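The complex appears here minus one protein chain, its other protein chains still in place.
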Amino acid sequence: MQHDIKRLLAFHSIENIGIILIGLGSALLLQAHGATELAALALTAALFHSINHAVFKSLLFLGAGAVVRATGLHDLNHLGGLGRKMPATMLAFGVGAAAISGLPPLNGFASEWLTFQGLFGAAGTAGIEPLARFAAALAIGGLALTTALAVACFVKATGVTFLGLPRTAAASNASETTRPAVVAMSLLAVTCLGLGLAAGPVSSALRAVARVAFHDGPPLVTVAAVSAEPQSSNVAIYAALSVGLLLAAAIGIIAIASWARARARVRRVDTWTCGIAPKPAFQYTATSYAKPIRLFFRRILVAEREVSVEYHPGTSFPSSVRYRSEITLLFEERVLKPAHRLSLRAANVARKLQGGAIQLYIAYMVLAVLVLLWWAR
Amino acid sequence: MIPSAAVTTVLLAALQLIVFVLFAPFLTATIRLTKARLQSRRGPGLLQPYRDLAKWWGKLPLESNASGPVARYAPPVVLGAILTAALLVPEATSRAPLLGWGDLLVVVGLFATARFVLALSALDAGGAFGGMGSSRDVAISALAEPGLVLALAGAALAAGSSDLGIISAFGIKQGIGLLGPAHLLAAAAFAIVIVAETGHHPVDNPDTHLELTMIHEGMLIEASGRSLATLVFASELKLVVLAAVFSAAFFPFGGATEIAPGPIALGLLLGLGKMLIVGQGLALLDASIAKARIMTLPDLLGLASLLAIAGLGIQVLLP
Partner (left out) sequence: MPKRQESTSESLGEKLNDALGRPVPASARGVIDAADDGDLFFALTPAQLGPAIAALQGLGASHVMLVGFGFGKAGKRLAVEEVMAIPNGPLARLRVELPAGDPTYPSITKLVPAAQWDEREAHDLHGIVPAGHPDPRPLVVHDPAPPAAPFKPFVAHGDGVYQLPVGPIHAGIIEPGHFRFSAVGESVLYLDARLFYTHRGLEHLVEGRTFAEALPIVERACGVCTVTHATAFSRAVERLTRTVPPPRARLARVLLAEMERLYNHVGDLGNICAGVGFNFGTSRLGWQKERLLRLNEALTGHRYLMGVVAPGGLRLDLDERGLVGLGAAVTEIEHEVRSIVRLLVRSDGFMNRLHGLGVLSRAEAMRLGVLGVAARASGLAGDLRRDRPADGYSDLQVAQIGASTGDVAARFHVRAQEAAVSAALIVDIAGRLPAGPMSVALAREARPGAVGLAGAEGPRGASWLWLMAGLNGRIDRLHLRSASFANWPAVASVVPGNLVPDFPLINKSFELCYACTDR
C-alpha cells in the first residue's frame, strides 16, 4: 500500500521486529514449561533474525538511497526501468528483497525457518496450556501470511522500480550510484547469501549463546545444517548449503541448456500490447500492483477513493476523469490520532495552568505543600 | 547383495527425478483429456503436452525490447527451484530421496522463490498483462499461504516433525487411524490450496483466451521459445510436487518403508495413481463450476485457512 520506497522499507521493519518477537515469545513460553532445548532454539531464531534483519535492511536502505539519489524520487509510481541504468543496484536490491521475503537459500529464510520451528515446538509441547499452544499454531498461519505478503510487496518494490520502462523523465535519466555504495551493497548482498548458506554454523554458534541464556549445557554443533528437535525422537533439518548447491546446480543445468545454443538467435520485438505500440503508461503501477491485496483486505485497509469526473457543460460527456486514493491507516486513525488529540488537549489545559505569572507559581507551590502536608498527616 | 547407501541414494533420487519429469506433462494431459470429455469434446491426445514442450523448445525465442536479464534468466531459476523441491518430497519411499530429509517449510519456501522470480520477471517487459497476472498471482498466493502452511502444520504437529518423510512414515504407521477429523480438515484445506496454487477453477482458468482474466497465463505472456517451454513445464511439475506433498502429508498409504525394489515399485505406482486422482479432481472442477469473481477469492481461501485452523483446534484443544 505504501509507495514511498523508504517508508515502505520502514514499515517492513515493524514486520521483522514482529518476527523477532515471535521467536522471543515462543522461547519464553517454552522455557517457562521446561522445554529448554526448544526454548534455546526459538531464542536462536530471534537472534538470527535480528542479525539478518540488520543485514538485509541496511542493504535495502542503501539501494533505496541509491534510487533516490539517482532520480530524486521517492514514489514508486514515478520510477521504473532503472535496472538498465543501475544494474548493480538492481542486483543488490533484488538479493535484499529476496532475503527479506524469506526465500531459500538466503538468510531471511533460515531465521524464519527457525522461528517456524520454535512455533511448531510451542504448539507441539504437551506441557503447555492448550490455549497457548493453539495461539502458537495460529501464529504459524500469521507468520506464513506475513511472509507471503512480503513476497508480494517486494516483487512490487523491485519490479516497479527497476523493471519495465521508465515512467518519468527523472527515471529515464538515472545513472548508476557511486562506486563505494555499490561495493557496500555488494558486500551486504554477499553477506545475505553467506549467512543463508552458512545457516548451520551460524545458528549453532547463536544456539550456544541462547543456551547460556537458559541453561548451561554443552552447545550442540551441527556443521552443515540447522536442525531442530520439536520432539525428542524426531528431527527437522534444513541443510541450507545442500539446498543452495542443489538449487544452483539445477538452475545452472537448465540455464545452460536453454541459452547455450539459442543465445545468438533471439529476435527482439516490442512488448505485446494487442497490436498497438507499447507505452510506459501501459505498465502496472505500484498502486495497481497492490490493489488486489488492498481489496482482499478491504476491511482493514480502508481506502478513501475518489474519482472526480468533469463533464462538458450541459452534457454527460466527461471532459476529465481524475483519481485520488489514500489508505486510511486504521491504527493511526483509531489509536494514534485519538491519543495525539488527547495529549494536545491535556497540553492546552496545562498551558492555561502555566500562565507565566510568578504569583501563580507561588500559589501552586503553596497548594502543593498544603496537599503534601495533608497527605503525610 | 545390498547396494551401498550412496548408490541407493543416487538411484532413488534419479528415479524420482526422472519419474516426476516424465510424468508431469502426462498429468496435465489427463486433466485436459477429462475436461474435454466432460464437455463432449474429443480433446487432445495424451502426448500433446510433450509435443507442445518440444515445439516451444525448438522455436526461435522472441524477447521484448524492454526486458533484460531478469526475464531471460528467470525461467531457469523458477524451474530450478521446483526441481529442487521435487527432490525434497518423499514419493516412492517414506523418505525424501536425495538428502534423506525433506522439510515441508523448505518446500514451501522453494515454491515462494519460484513465485518471487516469476512474478518479478513478468514485470520486466513493461506490458499491462504481465503486471496484471503478476499482481493477481502474488495476491492470491498471499491468501493461500496461511492455509497451505497451517494445513501442513496440522500434519506436522501430529507427527512431531515438519519433515515430510517423518510425517509420511508416521501416517503409514498409523494406518487408517490417521484419518481423524483434524486430519481430514487439514487435508481439505490443502486441497483448496492446490486448486489456487495450480490455477484451476474457480481461481484461475488454465486455458482462457480472455486476456483480462488471465493470472498465470498473464505472467507468461512475454515468454517464448525455451523460456516458455521451461515455465510451462515448471508449472506442470509444480502440480506433481504439490500432489506428492498432498499424498505424503495426508494419504501416505502404500509408500515403501524399506528400501527394496518391490515395495518401491508399488509405492511409486500408488503415488502416481494418487496424483492422477488429484488431477481428475481438478479436471472435474474446471468442467463443472464457473470461475469465481476475483473479489470472492478471500472467502474461498479464507475457508482453507479456517478449515486448517479448525483441524489444529481439534488437535490441540481436544486431545
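As written, the chain order gives the labels A and B, with residue 1 at the start of each chain.
Note that in this section a residue touches a chain if its C-beta (ideal position, glycine included) is under 8 Å from a C-beta of that chain, and two chains touch if they have at least 3 such contacts.
The structure presented is a predicted model; accordingly, all values stated were derived computationally and were not measured.
**Q** From the listed residues B:72, B:183 or B:201, report the one that touches the chain absent from this view.
**A** B:201
**Q** Taking the full complex into account, find the residue in A:50, A:172 or A:273 that is in contact with the omitted chain.
**A** A:273
**Q** Of the residues A:56, A:93, A:109 or A:289, which one touches the chain left out of the display?
**A** Here the residue in touch with the unshown chain is A:289.
**Q** Taking the full complex into account, what residues of chain A touch the chain not shown?
**A** Chain A touches the missing chain through residues 3, 77, 273-276, 279, 281-292, 294-295, 307, 312, 314-325.
**Q** Touching residues of chain B against the unshown chain: what are they?
**A** 35, 38-41, 128, 131-132, 135-136, 201-202, 205, 208-213, 286-296
As a working rule, only the chains that are shown with their structure count from here on.
**Q** I'd like the Å distance between the centres of chain A and chain B, where a centre is the mean of that chain's Cα atoms.
**A** 27
**Q** So in the complex, the part of chain B that touches chain A is made up of which residues?
**A** Residue positions touching the partner: 60-70, 72-73, 75-77, 79-81, 83-84, 87-88, 98-99, 101, 103, 105-106, 108-110, 112-113, 115-116, 119-120, 122-132, 134-136, 138-150, 153, 156-157, 159-163, 166, 211, 221-222, 225-227, 230, 294-295, 297-298, 305, 308-309, 312-313, 316-317, 319.
**Q** Where on chain A is chain B touching in the complex?
**A** Per the touch definition, chain A meets chain B at residues 80-81, 83-84, 87, 94, 98, 101-104, 109, 113, 116-117, 120, 123-124, 130-131, 133-134, 137-138, 140-145, 147-149, 151-152, 154-156, 158-160, 163-165, 230-231, 233-239, 242-243, 246-248, 250-252, 254-255, 257-259, 262, 265-274, 278, 280, 282-284, 288-293, 295-297.
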